[in-house]
Structures are given as C-alpha cells and as structure tokens.
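Removed from the display is one protein chain of the complex; every other protein chain stays in position.
What follows is chain A.
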Amino acid sequence: MSTLPPEPAVPSSLSERSSRVVLGVSGLQTAVATPQGRKIVVDGLSFDLHEGETICVAGESGSGKSMTALSIMGLLPEPMAKVVGGSIHLEGRDLTTLPEAEMRTIRGSEIAMIFQEPMTSLNPVLTIGRQVREAVLAHEPLSRREADARALEALKAVRLSEPERRMTQYPHELSGGMRQRVMIAMALACHPKVLIADEPTTALDVTIQAQILQLMRDLQKETGTAIILITHDMGVVAEMADRVIVMQHGKIVEDNLVRPLFAAPEAAYTEELLAAVPKLGALAGVDPVNAHAGTAAAAKVLEVDDLTVRFDLRGGVLNRVVSRVHAVEGISFDLHRGETLGLVGESGCGKSTIGKALMNLVPWEGSIRVCGEHVLRARTAAGDRAYRRNLQMVFQDPYASLDPRMTVGDLVGEPLVIHGLASGQELQDRVAGLFRRVGLTPDQMKRHPHEFSGGQRQRICIARALALSPKAIIADESVSALDVSVQAQVLDLLKELQDELGLAYLFISHDMTVVEQVSHRVAVMYLGQIVEIGTRRQIFENPQHPYTRRLMSAVPIPDPARRRAVFDVPQGEIPSPVVPIGESVSRVRYQDVGAGHLVAVA
C-alpha cells in the first residue's frame, strides 16, 4: 500500500492498441417480453473488441450489462428475450443470424463465458474432471484420455492446488475461489478468442477476488485472449480495463479509454457513478466524529465479553459429537452510544455468527450485556423481548427479509404490535412517522414488498428496526446487495439517524471501503477471533496485523493511475474452523500498540 506500484501497462491512446478486431458489435438491440409489452433492454450498443484487449462494461443493476453478454453468447432465455436488431461480427460471421447448431460450435471454442456465481455455476452431481473434459470434447475430436490430459492441463493453468485430486472431486468440496478457477479453466480449455466474464469476482472475498483478477491478467498475457469484463465495481474496472463502456438503461453513456474516463469523465452519469464509489483511504487524517461522545449519555450500550459460539458436528454409531465448528472464539468488545463499530472479515470468519449470537438466535457462551442488563442464555419469550427492544437487526438481503404477503406498513408496525406498544390510530401514526423518517411516504404503507426497489426495501427494513426505538442496531452486510449510488444513500440515512437519535451500530461487512466510511472503531476478524481492533484511523492508517494488511492490499483501487502491476496477495485459502472434540483452538493474545489499538500476537 505504501509504495507506489511500478508503471503498469495502461494504454493512453488508441494508437497503442492492437489493430485487429476480434469481435465487432454494431447497433445491438435486445428486447425482453414483459406483461406490459416488449421492452428494449439493450439499445443500440456498438463497440469493437481488439485482440488482447480488456473492455470493461460498467453500470448499475438493470443497465443491460448481463443482457449484452448473453446476447453475444446466444444464451438469451428465448422466447422471453431476443436480439431484435444490429449485428455481432466474429471473424466475418454475423452471430445474430447463425442457426443454433452453428452457434453451438462457437460457444466455448471461440467465445467463452464465466459467470458471477461460482457456487451454482458448476453441476453439483458431476466431477470437476468430467465437467472440464466435456468442454474440450464438445469442440475437439479427442479420445477420453487425451481430453482428460487437456483438462488437467487447464486446471494447472489456472493454478489450482492439487489439480490431479481436483479432477475426481465434486464442486461442493471446493471453495468459491477454487470453483471460479475451475470455471475459468473450463472457459479457456479450448483457447477462445474472446472471454466474457460477467461479474466474475462479485461473489468472492476480497483476497480471493485479487487472486482471480491477477489470474485473468496473467492468462490474458499468455494467450492474448480478448476479455469483456462486466462489473459494477469501479475498483475492478480501474484495475483491469483498457477501455470502459459505461451503460445506463441499456444505452452506452460513455465509451473511452480507462485513464481519461476516470480522470475526466464526459458524461454526467459517469461522474455520479465515480463520485459514489467509496475509496479506501479517502478518510485518512480525518477523525471520526461522534456527536454523542463525551456526554453523560455516552454509556456503553453493548458489552460483549468472551463470547464463544461453537456448533457441534455429529457422527458415529451413536451419533455423538465428534468435532466442533469454532465459529466465534472468545470475542470481547464494547459499543458506546452514538458509535459505529465496524466488524470486518472474510466469509466464514464468524462475523455474522456474532450478530446472531447477540440477538440470541444461536447458542452461545460468555457474557452479553445490553444497556447494562445481562442477556440470559436460556431463551425465554419475555426475556428476549425485553432486551430486543434495545437491540435490533437489519439483514443483508432486503428481498428475503420482508414477508412478501404482508403490506410494508404491517411489517414496520409488527414490532410495535408484538411488544404491545401501540394499536389502532396510534400505530398508524407511528408507522407513518417511521416511513417519513427513512425517506419514504406514508401513502406507500399499503403496498407490498415486491413493489419497491432494493434500496427502498432496505429503508423499510431500517424503519422496522427503528420501530422499537432501540439503542443499538446490528447491520449485517446491510448495504452489500445494493448498487453504489443506492448504497451511499442508505449509508447517509444510517449516519443521519445516528446523529439524531444517538444510535449505536455494529456494522458487519466484508467491504473494507464501506467500513472505513462509516466506522468510528474497527475490529478485524479472522477464523472466529478478532486479530486487530482500534479506532478507524489506527486500523486504516497504521494496520499492524498481517491479515489486516493483506485485506487492505487486496482491495481494488478505483484509480487507473495507481494500478498495480501485480496484486501482492498470498495464494491459498483460509483454514477450516472445524476442530475435533477434545482439541482446543489457541486463543490470540493482544498487545496494545498505543492508545487502545490492540493487535493479536502469535
């Protein structure tokens, strides 16, 4: 982070690019059938993709990025969606007019694609070996043995550990990052001229994302494959693109080389998009302000001491506990009024489990105090209700956390009804007040969740959490599913509420930049334990633990001028938290490196 990277290869003018066009898209129009009639989702898209070039297609959800990719691949879900105009030229052939049988021979061999969700993109009942082999056999007249050799070669090319063993394994035995490597191996097995990658790293942890992006760069250098990289993440764009196409509502709003686009965006939309992107280190040197600190009311609203959560795994004839998942191991922290504590870490580190334990949704050990009162481990309806008035939660997925059959007014009012705090007209008035408070209007109360956008739904979830006037809110990845511009609005709302009501937030997130933006203090988690905790400035300006540093160096920087030639990320995966019964996990000890900045020492 501290040293400037060597000058990477970023073309600064058109003349630097290779002149051979591999894929020419011209005036592409794609329509989908909706109950309201035909809707154009890709409108007049034109671009040329050159050999060895990386074009990033950027835009927010619904901008038509994925539809563009599926149109090129001929994988649109027909007859619901189809190409209705324009042409896609690959080496002289117009793909939009090719019959399916011929298009099939192009898919995988000349244009290949990788998808966003590595967890669901591989067939769960077939071995990795078979799935990669199949990709080769679909296009080349090889024997099974030869195809297997090619598959193994492809797995080695994507630097998958133990490739021989992986051939016989099934997808569920591999981590997300490993599966995405398999997807890339499959896509590149036949040496395609064009690789379309649709949000290939969005579902991955930041360190794994860095590994995959680095891999794509390396492979491109070796093979000269042209890449169309579809992403919503401007950091990834800045790290990867030669050229950028910014899309909005199916249309290109800007098409330029990466440096000028970031340096001086021409379209107003591009400017907005870039402005909404949180940048790591943007708040360096600025002390976080807690409007409620120092006052008599700046009491501890949440005190967690030695919190441990373990899940039993059973086995054997008598189905006894044979091992345990040590999800959370001896966590301690306090949360003060008006303060945000960011809890950051990668998948499986136990951060969400902490949220669940605090809400008494999973069995736990240790001590939790909410506003000075001990939370009882034995769950009783009355006991849970009492402390949950002070502690509420907002979840990650605003689509799944609202009952689709209830009106949003009833959803927001439900906590008040359950706690017997309001009824009749008073209930209506209080719900209307909550709606206004989160930036919605009371006349929307009669509608159902599906009538709202993702950002609006998250506002509804926040209104529901606010209904009981809690002292603290656990926000578990609460903005992760939202587009950056919407994310910024929701974060602003949370900040406003905090300043006004003195709310404390436990902000659980995998996203370092968002955590930096919102937190007063930050705790970094690794394998169920906190490895570093301190103020925002201590953690972000003076990270001490190697893991914290690794996390930060893996975050893509949304500035092509600071592009790194190589992501300096160690390979490999996070070890398993499953420990056989009788063995214990060694607890970290902390060293105070100054002013309450605690760092784990081995």
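Keep this in mind: contacts are C-beta pairs under 8 Å (C-beta built on N, C-alpha and C of every residue); 3 or more make two chains touch, one makes a residue touch a chain; residues count from 1.
Note that in this section contacts and distances are computed from a predicted model.
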{"item": "Per UniProt record, name of the chain withheld from view [\"Cytochrome B oxidoreductase\", \"Putative tricarboxylic transport membrane protein\", \"ABC transporter permease\" or \"Sarcosine oxidase delta subunit\"]", "value": "\"ABC transporter permease\""}
{"item": "Residue among A:T34, A:T105 or A:S576 touching the omitted chain", "value": "A:T105"}
{"item": "Hidden-chain contact residue, picked from the options A:L126, A:A282, A:A565 or A:V601", "value": "A:L126"}
{"item": "Absent chain, residues of chain A that touch it", "value": "73, 75, 104-109, 112-113, 115, 117, 120-126, 134-135, 138-139, 170, 172, 183, 186-187, 314-319"}
